[in-house]
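Read the structure below first, then the notes.
Note that one protein chain is taken out, while the other chains of the complex remain in position.
Chain naming follows the written order as A, B, C, D and E, and within any one chain the residues start at number 1.
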Amino acid sequence: MILHILNRSPGTSLVYRDTLSAMGPEDRLLLTEDGVLGALTSQVRHFQAVQGRLFALREDLVARGLIGRCDETVQVVDVDGFVTLTEEADKTVSWF
Amino acid sequence: MILHILNRSPGTSLVYRDTLSAMGPEDRLLLTEDGVLGALTSQVRHFQAVQGRLFALREDLVARGLIGRCDETVQVVDVDGFVTLTEEADKTVSWF
Amino acid sequence: MSSPSDANGDLLIILRHAPHGSSWLREGLDAALVAAAFGKSVSLLFQGDGIMALIPGQGAGALGQKGTAATLDMLAMYDIESLYVDASALDRFGMTPDDLQLPALPVDDATISRLIAVHRLILTF
Amino acid sequence: MSSPSDANGDLLIILRHAPHGSSWLREGLDAALVAAAFGKSVSLLFQGDGIMALIPGQGAGALGQKGTAATLDMLAMYDIESLYVDASALDRFGMTPDDLQLPALPVDDATISRLIAVHRLILTF
Amino acid sequence: MRYGLLVQGAPYSSQASHSALRFARALIARGHRLESVFFYHDGVYNAARLAAPPQDEPHLIDAWNGLNAEHGTQLQVCIAAALRRGLLDELESARHGKRGHAVESPFELTGLGQLIDLGHEVDRLVTFAP
Partner (left out) sequence: MRYGLLVQGAPYSSQASHSALRFARALIARGHRLESVFFYHDGVYNAARLAAPPQDEPHLIDAWNGLNAEHGTQLQVCIAAALRRGLLDELESARHGKRGHAVESPFELTGLGQLIDLGHEVDRLVTFAP
């Protein structure tokens, strides 16, 4: 399992498309920084292909006032959970 | 007439969408830097709404080896032409 | 709030970046406050991800760096009352003006191009 | 050119940025050359706008700053021969492998994820 | 016409500075006057006096200095953006109790108000961003 980390909003950047292309069937995707905009209910359809393997960073959602608007299909983790995800993954790939 | 200047590729960034939203019926659009990728025949459909008012910077096309791949509906100008466009416009707006 | 047709202003600042991820939004708001302090009439247009600036309940960022919520509260103090928000961006994010912490007027594409036409200077952030 | 299944390499560098507009591409290629000089087996994947790195006929940039065409020519000298290009990006730009200045193998999504799986370290630029 | 430029991109990382300099030379060659270049956001890094690019690459700081020397173009750097990023002149360095400085004349640290003034004084303000 590989952890992919995406820090761009699907409202601005198309890098999410390359990220999804590069993900294997067990890989996980963590949305961080402006990437957490992709976790909103209105945006999460962009990540339908990785449903169940989609995570978002709690601190970045909270800082933006978006924690209550995060779609329920997204697993919210804090920075300790981020570390755990990197422990569990064979390696990480960052997309920006 | 207002000159809009766009330096992002439509292959990566969605800023072109906001640019087009903001353009009035007489306004012109100049593609520069990585923005000249939008002048390729395969990409120029993104800018159909401003056909006839679409320009691309020659020097940036040449540096990228793309001068021969620029769509014929795009008016290619060099940096002197860029200055002329700013003279003719009431003001400029940069999109990035 | 003035309607777009009144807004024959000195400066329109277009804010396209979300808070926290970069300093664009903060630096754009700083420019707005300084221009207002210099006596210019300033309008703000929140476009694309920039509408996230208007979401209530924002806090400090990683390591406690300041967000932009406090700066937004200062806009009224500086008489910056012409706030516009890109209606299509609101739609895209599934939001309405009621979701925003400040009263901003939703504007369509034609109005955005008119805002740009009637302001003397445009800065994008 | 090795096929993806052979590529059990040390390092995969993913190049997603076009030449000239930013230094990402150049800095990514520099990392590739240094890794190869350090004896690592290096593969390159050109993805998205990064496929523009492979267009022939590139020149110097504004003010004459160096492009990346010369660096690409050095790849073979450093034994970097595993070059892959995102097939969907080629399609999107209406290009074929014949349009490229170096022989790069077009790869589909499944192959891209496999490339990432079989390399020890992945760097994106 | 009188022009002003707003540069927001770091040198060497983005093409913004290169494009701005190219445009500056072209507008001057056409007989216009370039009053000032204002550096904001990561554009303030253009003022880093210690920049030492490889000899086969353009030296952007020298190029900015040349604009000032030959055409009297002011080089104004937003002080708030600069201090955060470590671009202190001698005065600010002393004020912050530090030794050494990273910015020197003809680049001058100044307030954001100068950008607003510039934008309203000149006939055209053109932004070059990363």
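Keep this in mind: contacts are C-beta pairs under 8 Å (C-beta built on N, C-alpha and C of every residue); 3 or more make two chains touch, one makes a residue touch a chain.
Because the structure is predicted, anything quoted here is derived from the model rather than measured.
> Thinking of the complex as a whole, which visible chains are touched by the chain that is not shown?
For the complete complex, the undisplayed chain touches A, C, D, E.
> I'm checking contacts with the chain that's been left out. Which of E:Leu27, E:Ala48 or E:Val126 qualifies?
Counting the whole complex, the residue in contact with the absent chain is E:Ala48.
> Identify the residues of subunit A touching the omitted chain, counting contacts across the whole complex.
That gives, for subunit A, the contact residues 5, 7, 32-34, 59, 79-80, 82-83, 86-87, 89, 91-92, 94, 96.
> For subunit C, which residues reach the chain that was dropped from this view?
Subunit C touches the missing chain through residues 20-23, 61-66.
> For the chain that got dropped from the picture, name the residues of subunit E it touches.
Touching the missing chain: residues 10-13, 41-42, 45, 48-54, 57, 61, 83-88, 92-93, 96, 98, 100-102.
By our rule, only the chains that are shown with their structure count from here on.
> Touching both subunit B and subunit C: give me those chains, sorted by label.
For subunit B paired with subunit C, the chains in contact with each are A, E, in label order.
> Quick check: more C-beta contact pairs in B-D or A-D?
B-D
> Taking mean CA positions as centres, which chain lies farthest from subunit E?
Farthest chain from subunit E, going by C-alpha centroids: A.
> If you average the Cα atoms of subunit A and of subunit C to get two centres, how far apart are those centres in Å?
Averaging C-alpha atoms per chain gives centres 27 Å apart.
> How many angstrom lie between the centres of subunit C and subunit D, each centre taken as the mean Cα position?
From the centre of subunit C to the centre of subunit D is 40 Å.
> Which subunit B residues reach two or more other chains?
Residue numbers touching two or more other chains: 7, 11-12, 14-15, 33-34, 59, 91-92, 94, 96.
> Hey, what residues on subunit C touch two or more of the other chains?
16, 48, 120-121, 124
> Just spell out which pairs of chains touch, all of them.
A-B, A-C, A-D, B-C, B-D, B-E, C-E, D-E
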